[in-house]
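Every protein chain of the complex appears in place save one, which is left out.
For reference, chains read A, B and C in written order, and residue numbers begin at 1 within each chain.
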Amino acid sequence: MMESLNNQITTVEAINSALADAMTIEDGIILLGEDVADPEEGGVAGVTRGLSTRFGDSRVRSTPISEQAIVGAGIGAAMAGMRPVVEIMMMNFATVAMDMIVNHAAKLRFMSGGQTQVPLTIRMATGAGLSTAGQHADYLEAWFAHTAGIKVVTYSSPAEAYGLLQSCIFDNDPCIFIENFIAYAQKGTAPEKNSRIPLGKANIVRAGKHVTVVSYGPQVGIALAVAEKLSAEGVELEVVDLRTISPWDKATVLESVKRTGRLVINHEAVKAFGVGAEIAAVVQQELWGDLLAPVRRVGAPSCPVPYSRPLELAFMTSEADLENEIRLALK
Amino acid sequence: MMESLNNQITTVEAINSALADAMTIEDGIILLGEDVADPEEGGVAGVTRGLSTRFGDSRVRSTPISEQAIVGAGIGAAMAGMRPVVEIMMMNFATVAMDMIVNHAAKLRFMSGGQTQVPLTIRMATGAGLSTAGQHADYLEAWFAHTAGIKVVTYSSPAEAYGLLQSCIFDNDPCIFIENFIAYAQKGTAPEKNSRIPLGKANIVRAGKHVTVVSYGPQVGIALAVAEKLSAEGVELEVVDLRTISPWDKATVLESVKRTGRLVINHEAVKAFGVGAEIAAVVQQELWGDLLAPVRRVGAPSCPVPYSRPLELAFMTSEADLENEIRLALK
Amino acid sequence: MANQDIPNQEILLDMYKKSALAKINDENARRVIMNGSLPMIYYSPRGQEIIPAAISVNLNNSDSICTIYRGMHDMVCKGIPLEKLWGEYAGKSTGTCKGKGGPMHITHPETGCMLTTGIVGSSLPIANGLALSYQIKNEKKVCVAYFGDAASNIGAFHEALNMASIWKLPVVFVCQNNRYGEHTKFEKATSVTRISDRAAAYGMPGIHVDGNDPVAMYNAAKTAIDRARNGEGPTLIEAMTFRFYGHVFGDQDGYMDKEEKAKAMAEDPLPKFRAWLIEQGYASEQVLMELEVAFDKQVKEAIASALSAPWPELDELNIDVLAAAQH
Partner (left out) sequence: MANQDIPNQEILLDMYKKSALAKINDENARRVIMNGSLPMIYYSPRGQEIIPAAISVNLNNSDSICTIYRGMHDMVCKGIPLEKLWGEYAGKSTGTCKGKGGPMHITHPETGCMLTTGIVGSSLPIANGLALSYQIKNEKKVCVAYFGDAASNIGAFHEALNMASIWKLPVVFVCQNNRYGEHTKFEKATSVTRISDRAAAYGMPGIHVDGNDPVAMYNAAKTAIDRARNGEGPTLIEAMTFRFYGHVFGDQDGYMDKEEKAKAMAEDPLPKFRAWLIEQGYASEQVLMELEVAFDKQVKEAIASALSAPWPELDELNIDVLAAAQH
């Protein structure tokens, strides 16, 4: 999988390898989800292709369409000491399994006084741009971030996907691992085998001194593109990839904004009551006096994801949106 | 119901009356929920008591324990022109019906291009303080507020409950109406029959000039108590009852904070990624330069609701917590 | 054809018209996707058309349906106007939903197409609600919930059937068993041989029928719809069928049994129905051909009109999110 030309791999290959490499090391890792096994072609995007053939039908199981049962099975197996990775095909389908995720996976460690734990990874893909419209493209990370007891993780390149997914799998808490459907084919440098990227630590992907941009997922790419453009004008953005959305790395973000004095947060999710709000609220309080401008946010408008192509493009946060907020922050 | 002594009624009576008075005016209002009919005593707290006897078994129906089917039935009936009021006994049980609420009720108007609408009210109770622990006391309003297409409403007194619930029922959008279990027995002045309180408008319940406190639900009472106490020291709080959590009344909040220069937001929900974050994020941006101190927030710590009484009390936001943040804001 | 009461000529021709229009509409959809003139994510129902045709000839315009992403045939049979359907496929302002819903969320209340959902199982609880409203208002109307075989394993199915039975709602649950849920074979995901047997778990009649047989399907539909309309409660119909073009049109079918697929396609119910109509003297080759040519023209016109229609204005993002201010 990883022997591709120029050491470049796609995100699908990275995720597939992360799963395969982890499963090789530890027997307790099992995969459950709709179509994940090979007779079903390893999922509609082929993310788990080859794994049931390699690790057997017992450890890699295509499930009925029953998200509550899928997550429930993951929780129970995790409580019994395994490290299940379950797939909820699209993030919007998590809405039928929120009880399992929020009332159970997230709370069992606390409610049992630490006697049980749920080392479960829940993978789910999402994202606008594919014309799948209102029920297949929501970013719901703010819900999970508001839920104590669960970690929320996403990546900005194939190698990041590999390292972060590895960490989620071997973490002792339930992790929501968010994948972006449209970026599955995106290529990047292959990671080192079995490399892990620590959870809870943000990554400064570009150093700069004028404005800090905090982002995550494919939006990091947008931030880097805008940084490149503005650099030509002498404006140096510091781009922070959150990696773990919750619990987020306050220290790194605060340290960066303290230096730059300006912050713009950028995510694809609806802006109102989104993840950016929490970061803005914390930063304006902690860095009162250090900020040179109010914290600004880029996010989707408050509406369902529309179908029509021009509407969908207008809905999605763009380089122009980010650039605009950055210019306002610099005023 | 409303002829109580001194014109005082409980919240249960207020909600019951709001339902009864609305049902008297409009046939299309029906009630669905577990135990809501009279053979089942009108629910565990008796909120709907008497209504099936008065309006008939066809309009007031005790349901199976099937929250997806309950909300789904409400959505379908609403699309067909009725104004159903469905009860999800406790807010945590909404986790099994999130698909119906978020992917359907909230989105059908938009996704149908305005051809269908879902004038549905979903009542749900919650709140810590009754030792019901991790799975019966969460405040999840931030999830719904982050969801476009749905209104989120709560009240701070029996009369407010009456007027706001009436407005939800006659509103043409799906409304989440949040009730506090522990405050069901709270008494207050009876409202005028058929009075409605407009949605989307906050209420300044106490005028003041030093610090604005934005709150909603029973926390408004806490804010008023703190206001009373600090007034003795010459600190005058302006207390804003949000009433509608989403879409929230930015104009009123911004106008108030512009005058006072200081803002503390107070809610029982977990603070991180809560409703307060959005308000803080907006206010610090819009009122940059007018603020005399950073926006501060009071909310629950990031953990599940604990059982043990001292832990539960420590978990719940208190007058002391609010007072503390106000004093910090005044520094 | 099943050895059962045969509906009259008018009904048979109506069924043929509906199913043939759906088939021709599907052919055109695949054509415009393939030739790039209207690319879209499309879940072809080709092979399943007899089912909604038989259902729809038993429904009135004021009866309603709730269907799923693979529901083009259900809506075409129910009478949705083609121009508006194609306007929506193209994401244009002339679409049923002004382009905002798209193929997975087609809605057209005027012809009773109340809901298209992209969430597996979610058509059923909402159909109950429409039926509940008909019952309370004593309107003698019926709602049909369409869904797939794999959807019978999700919680919403269970909750909806139980509630409908308890309350004797005027709803008909029509499971189009095409033997696959995405890439997963029916047997691998479903613990019962016949989904119709699940009806017994809800004290409800279950009908197992060859959904590709127009006569058998007509009788099953009529029985269930009459029952619902007469206040006798819901029915679960399991209509056996096959989807010819995989889960999403363009997928590689590697997960499918080649022989099973070839056999099913060889038994395409539409040419069979057509031949039978001619053979039995219900219609001449000439009449049917004229119909088909006319349908194809209609569909192509609808596509042309959709392609040339204007896009929605960008401020549509802010419209229909909430109701316009009322109070």
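By definition in this document, a contact is a pair of C-beta atoms (placed from the backbone, for glycine too) under 8 Å apart; a residue touches a chain by one contact, two chains touch by 3 or more.
All figures in this text were calculated on a predicted structure; none of them were measured in a lab.
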Touching partners, among the displayed chains, of the absent chain: A, B, C
From B:Phe55, B:Phe93, B:Tyr184 or B:Tyr216, residue that would touch the chain that is not displayed: B:Phe93
Of A:Asp173, A:Glu268 or A:Glu325, the one touching the omitted chain in the full complex: A:Asp173
Candidates B:Ala225, B:Ala251 or B:Leu311 - the one touching the absent chain: B:Leu311
Residue of B:Leu130, B:Ala185, B:Ala207 or B:Leu328 touching the missing chain in the full complex: B:Leu130
Contact residue for the chain not shown (choose from C:Tyr16, C:Phe157 or C:Tyr180): C:Phe157
Where the unshown chain meets chain C, residue by residue: 153-159, 161-162, 165-166, 188-193, 197-198, 200-204
Touch residues of chain A, complete complex, unshown partner: 30, 58-59, 61, 63-64, 66-82, 84, 96, 99-100, 103-104, 108-117, 148-149, 151, 167, 170-173, 196, 198-199, 247
Interface residues of chain B (partner: the chain not displayed): 34-35, 39-41, 44, 62-68, 92-93, 95-96, 130-136, 301-304, 306-311, 314-315
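Just so it is clear, only the chains that are shown with their structure count from here on.
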Farthest chain relative to chain C (centres taken as mean CA coordinates): B
Inter-centroid spacing, chain C versus chain B (mean Cα positions, whole Å): 40
Rounded Å distance, chain A centre to chain B centre (Cα mean): 31
Length of the line joining the C-alpha centres of chain A and chain C, rounded to whole Å: 36
Touching two or more other chains - residue numbers and ranges from chain A: 68, 92-93, 95-96, 133-135, 301-304, 306
Residues of chain C whose C-beta touches two or more other chains: 97-101, 105, 117, 119, 155-156, 321
